Structure formats: C-alpha cells, structure tokens
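Quick notes on the structure that follows.
Rather than the whole complex, this shows some of its chains in their spots.
Here the chain labels run A and B in written order, and each chain numbers its own residues starting at 1.
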Amino acid sequence: MTETFLKNAWYCAGWDSDIGIGAKDLVVRKIAGRPILLYRKLDGGIVAMEDRCPHRSAPLSLGRKEQDSIRCMYHGMLFGPDGKCSHVPGMATVPDDARVPSLPVVERDNWVWVWMGDPAKADADLICEAIGPGNPDWILKTNKIQIKTNYRQEIQNLADLSHVSWVHEMTFGGTEDWGYIKPKHNVTPRGIETRYCVRQVPAPAFAKHLFPEDARFDIQVHVRMSVPCNFILSFAVHEAGDATSGPTNGRLLLDTFSSQAVTPRDDDSIDYYFSWGTSKATYIPGIVDLMHTANMEAFLEDKRMLEGQRERMLEFPNAPLVDIVHDAGPGRMLFVLDKLLQEENEAAAAREAAQ
Amino acid sequence: MTETFLKNAWYCAGWDSDIGIGAKDLVVRKIAGRPILLYRKLDGGIVAMEDRCPHRSAPLSLGRKEQDSIRCMYHGMLFGPDGKCSHVPGMATVPDDARVPSLPVVERDNWVWVWMGDPAKADADLICEAIGPGNPDWILKTNKIQIKTNYRQEIQNLADLSHVSWVHEMTFGGTEDWGYIKPKHNVTPRGIETRYCVRQVPAPAFAKHLFPEDARFDIQVHVRMSVPCNFILSFAVHEAGDATSGPTNGRLLLDTFSSQAVTPRDDDSIDYYFSWGTSKATYIPGIVDLMHTANMEAFLEDKRMLEGQRERMLEFPNAPLVDIVHDAGPGRMLFVLDKLLQEENEAAAAREAAQ
C-alpha cells in the first residue's frame, strides 16, 4: 500500500507544557495516522510509544505510570520506556514479541518532536529552526487549532500567501497587494525558502486603528517551509522605503516571528500549533496580545475555507483543477514532499520484495 | 456510471424569498448531488452556478458578491454570472478552463427552479403548474422540511394517498376510507394525473371539532405529479352529494390547493417545499392557519415513517418486497421517471462511446 504520510520525518506532538510530569499525565496524540502515547520520566525526559498494548490492543493511555514504565490496565502488562515488556502478571517469562514500538523524541524551541520512521535515521538536525516562547530575546504567545483537512491542502494554503488579501481580508489583509505578489520559491532539501518585500502597503486590517490612514509600510517576509508541513515566518515591518527591488531600505519598526507546525492526525484532519510575537528590541506594550488575537481569528478564517474546500473535494473527487500563477509555491513544496514519499514507498516495496 | 438523478429536469431550489438581494446574500442548495450557489443580480435576476471554484475547489458561497459577479475569496478569482472567470489576480490572461458550470434558472409561482442538465434543453414549459402564495386569488401559507430518505420513497409516498388513513390518522385522516380508495392514475409525459372523489366521509381529524359529529363531506381530489417529485393537489371539500360515481354534485364548501416540490439533495435526503391554502372565494377566517399547522404535523408523520423505512431498507438491502393494489400509482410514476432516466443514461453512454 502506498503511504500518504512521510515516515522519516519529525512531527510536532505539541508544546512542551502539554506534557506534565504528574503521576496521571499521559497524553495521546494521533500523528500521521498512528495514536502515540507521550509521558515524562522521573528525570523529565519524554517517552513516546505507540498507544496500543500488543496483547489485545487496549490503549496504554488508559494505563498507569509506574516510575518510568507504563502498565497496561487491562491485564497488567508492564512496559519500559523503550517499549519492551518487562513483566506479565502470572507469567515467569515475557513473550519475545511483547513489545511496543517506541519513537525517538526531541524537545526544542518549546516544541516536542516525534520521529515516525526508522529510529536509526532520526537526525535532530532535520528539525526545522524555530523560535519558541522560551527564547529570551522574543516575546511570543502560542495557541493551537484543529482543522478538518488533508495536510496537502494546508501545505497549499501556507506555501502561497496571496490568499492573505482574500481569506484574511479582515485580519492580516486589508490591501489587495498580497494577492498580486508572485515571489520566487527556492527548493531546499526538505522544503522551500522564500524571501520578498511587500512595499508601500497600509497596516494590516487588525492594526489599522493604530496608524494614520495614509501610513504606508514595507514588510520584509522570509518563509521557510519543511516537511511534513512546518512553516517558519519572519515578518518584519518597516517604514516604507524607496528601494523598488531587493530588501527594503526603510527603518525597522517591528520585528515579528511566527513558528507554525502542522501535524496531520490522519488523512482528514490536522493539528496546528503556532506562536507569533516580536523581538524584545522592537516590542511595543500590548502589541503581542493584539497580534495573537488576530492570528487566532485569521486561522479560523483559514479553517472555514479549508473545511469548505474539503467538502467540495469529497463531492467532486475527480474534478479537473485549473492552475494559476500562485500555485508555484505549493507546487514546489508538494514536489519535495512527493519526492521523499516516493523514495520511502519504493524502499518499502523493495524491502517487501526482498522478503 | 448510471445516474440516479434526472439531469434534464427542473428542480425546486426554494421559495423566491429565500434568496435576498443584499450584498451578503449567497445561498447554497444541494440539488441532485451537486452544491449549487444562488444569488440575485442587481436587476433582481437569479444566478445559479456550481458552488465550486475550478482552481482548488473552494466553495464560491464563501466568496464575495461584486456587482453581478462572484469573487472566490480563497485566491481572488472573479466569475461573471455566466460562470466564466473574468480575472485572476496576478495574471494578465485568464486560463481557458477557468469556468464554473452555470445553470438555467426560472422564478415562477414564488418558486425558484433550476435546470440541472443540458442548458440547450431547458424548456420553462416543463415546469409544473402550481399556485404560489403570491397568487391574488388564493390565501396560502408555505413551509419546508428535510427528510432523510431517497426521493423514490417520497414518490411512492405521494403517488398513493391510501396512506392518509394510517400515517395521518391524527391529522389528514380520521377515517379508513382513504385506505380503500383505488383511483385510476393516468400517465402523462412527465408524470401521472389522478382524479377521484372520496364520498360521505367525516371531516379530517384536524378539523373534526368544527362540525357536528355526523357531518359528512365529499372530497374532490385532483393530483398532478411530475418528475423529479413535484406534487400539485387540488383538494376541494363539498357537502356530501348523492352522485355515486364521477365528480361530486354536492355544494362546494372549501376550495383548497397545495403545491409541493420535493428536491433530492443526494441519494439519502430530500428538501420538501410546500404550500397549502384556500381560494379567496371560499376562505373562512382562521382556516388557513389551521390547515397549515395540520400540514406541518402531517409531514412530520411522513418523515417519521419514511426515516424508519430508510433504516430498514439499509438493514435489509436485498429483501424481497410484496406488491399490493395501492402500488399502482407509485409504479406508474416510477415508470415515467425510470424511462426518462434510462434515456439519459443511454444518451450519456452513447456520447461516451463516440469519444
């Protein structure tokens, strides 16, 4: 069977604060189609394993933490943090195959990342560079939403910001300029990178009330997207300059940064984790709260559009699609994803044929 | 694939008042499996088109009316009332295939009718003759309900009024006479037509309190059904006469008329639009309110029966069915529908074979 999720990739499993260290703190996340149990050991390290007892498929998340181990509370089997069963009540010997797949896990930038593929290939350097709310140089707020969409549609949404003018007319938008920008997207080994400047635009709708009506700004944008669907955005607001190409030469007013990690739960829904805020150097009292509220509203605008799109895609599964100029970014990002997926599917087919 | 819905037919999309002329008035109806967007132009004329942007399947109903056009609010593509894209932000030329199927639409008798098939074949003379609440000679009230049933079961329900005695015991019924009537149903090009008189019956249950217990009436019934599932009923209450065949010769007491249009949303549900009322000439104060309340209650009785039937049909998909005498009307009506469906399916297969 062809897999639709990349295995050898880091998937965000949430914010570090989602996973407590209490005796009762067991967290389940559906990631790329698999239910994953997460909990902290006594030393604070995070354990990630499949949330399924190999005996009769009971969820381990209905179990009991015992030191660093987890006991299945259906028949009492005890599993270590490596997923290996250490004890079956009533049996002197533990069956060899009594083992739960455990997963490499890394905490970075206040995010928890889980590697869904071959543990030997788990390379923490593949985790996207982000800025977390714990970073001392930034003031950031976080949130999360769930959207009923396939993650490919979320990729298409994020890899083309022309939709800001339309979907986000009432929040991030407020000018049609975004809808006409056709930036160059550079392909990277695991995604795309995009830099451009939006020039001479009014303040976004959510902040218009802070400025005179004729105030104009240059916005310097730097996007790095990576598989499965992570979106790292530097969004720097400058006074409008007079450069007409290349970076703005206007004075920096507000340096903002948004880290967004999208994790497919299954083929039909995603978990969306995000932060946004400003550097301490450019911070203005109240601005991060304003940005954060606008961000949540904007992502609900996306959710409404994506869930509407999903309904129509289910109704018209084979309808031809018309391509437009703004599909360049989405196309490049999906090209990278599909290339990696194809490599994994071919390797899996080869392994199967060799058996 | 064999289609289960007739394409070359007028489907009711609701009451004219459902579709406002305001800037925000965008209405979506699921008709015969397709989501249809409806809105009014500045001149009041109605536009009907598929509710799906050809770019990436976003619903146009999440878009923005601009004069007589509709802008998709995902990436800003603008579509005229004919469904043709007139502008893509950032592109000098519009792709040839950037076009939404638009549908012929007619307003008549306060109903909005949409033609789902070949626009060249749309013939307004095929719209069933009805009487709408706007008619100056009638006093009518309207309502609508949704029922989880395939429209073929609704056809069976409407084409045989013997069920009035049983399903509507507490509303339209109140006598078993209806259950024994076996009228002759004449086949018409797009349906059936039925005329008969129910003689010497007590008042229907909902109106029994208005008459002495021994009051008896003749009810002259004239039904015209047409595809897909429209039901036009003249129901005239007379003093009981002494004619034993043919039309009643009793004095006319109350001339009532009900126009009912049933639109399949999909294979599993229908929208049911209906009106009922009396001629001004025979109007009695309060009577239309009483009739209307009874009508809504009666249709909820149908809904309960039809949705129960649907559950059993899903549980017993291949169970043999026993035919009885009252299946004559439903059989004739389904015969007409199936003949037209077969013609369309054969024509579609021929077109496909010719390609």
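In the analysis below, a contact is a pair of C-beta atoms (placed from the backbone, for glycine too) under 8 Å apart; a residue touches a chain by one contact, two chains touch by 3 or more.
Just so it is clear, the model here is predicted, and its values are computed rather than measured.
Identical protein chains form the entire complex, numbering 3 copies in the structure file, with 2 of these shown.
Rule of thumb we're sticking to: only the chains that are shown with their structure count from here on.
If you average the CA atoms of chain A and of chain B, the two centres end up 47 Å from each other.
Note for the complex: chain A touches chain B at residues 153, 156, 160, 162-163, 165-167, 169, 176, 179-182, 304-305, 308-309, 311-313, 315-316, 319-326. Contact residues on chain B toward chain A in their complex (touch as defined above): 33-35, 51-52, 54-59, 61-62, 71-77, 88-91, 95, 97-98.
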